[in-house]
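Structure below; questions to follow.
Note that this complex is displayed minus one protein chain, with the remaining chains in position.
Let's look at chain A:
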């Protein structure tokens, strides 16, 4: 797979491409099941398959650091957070017939139109473009760290301020509801009040650690 080699055909059946196609099919299928299944917990579990498949795609694109960050943050914390959210809002375990709203056919039309337009434009634009995956990895930890801390230091620090703001925001959102409950709001579900403040805070702290 060298870029310098003269003209490629439209399909070059190398191992990386075949693996990328197969994992891409699995990822896309899992994404479809995620947005169409009627069992809410299963949607979160299929989301794990989608995000894990994307991590494998990052590995195939030689972006190792991004792949492991994806596994750590998405599969590790975001999906757990979503599952906590499903439990705290008392999502039904079995099938729920009203998982899809009434405008799903309009949504399907919009999504199909967007998919056709995007795929057409993208394929037309990058039909003859090849990327070179040989040689040293383009996204090893060393390369990513050097570029991040040489060229992107200021955005990185701004991002840590944003994470701090998100942490404080999650605490404020949780505590405000708790104060209302203490003043005697009529319909508070028991159990949600004790569990809620811990979840976003713990997850945001985990992110701070992962960063």
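Operating definition for what follows: a contact is a pair of C-beta atoms (placed from the backbone, for glycine too) under 8 Å apart; a residue touches a chain by one contact, two chains touch by 3 or more; residues count from 1.
What we mean here is this: contacts and distances are computed from a predicted model.
UniProt lists the omitted chain of the complex under the protein name "NADH-quinone oxidoreductase subunit K" (options: "NADH-quinone oxidoreductase subunit K", "Two component transcriptional regulator, LytTR family", "ABC transporter permease" or "phosphoenolpyruvate--glycerone phosphotransferase"). One chain is missing from the display, and on chain A it is touched by residues 1, 3, 8, 10-12, 14, 16-17, 20-21, 24, 27-28, 31-32, 34-35, 40, 43-44, 47, 50-51, 54, 57-58, 61-63, 65-66, 69-70, 73-74, 77-78, 81-82, 84-86, 88-92, 96, 98-104, 106-108, 110-112, 114-115, 118-119, 122-123, 126-127, 129-133, 135, 138-139, 143-144, 147-148, 151-152, 155-156, 159, 162-163, 166-167, 169-170, 173-174, 176-177, 181, 185-189, 192-193, 196, 199-200, 203-204, 207, 211.
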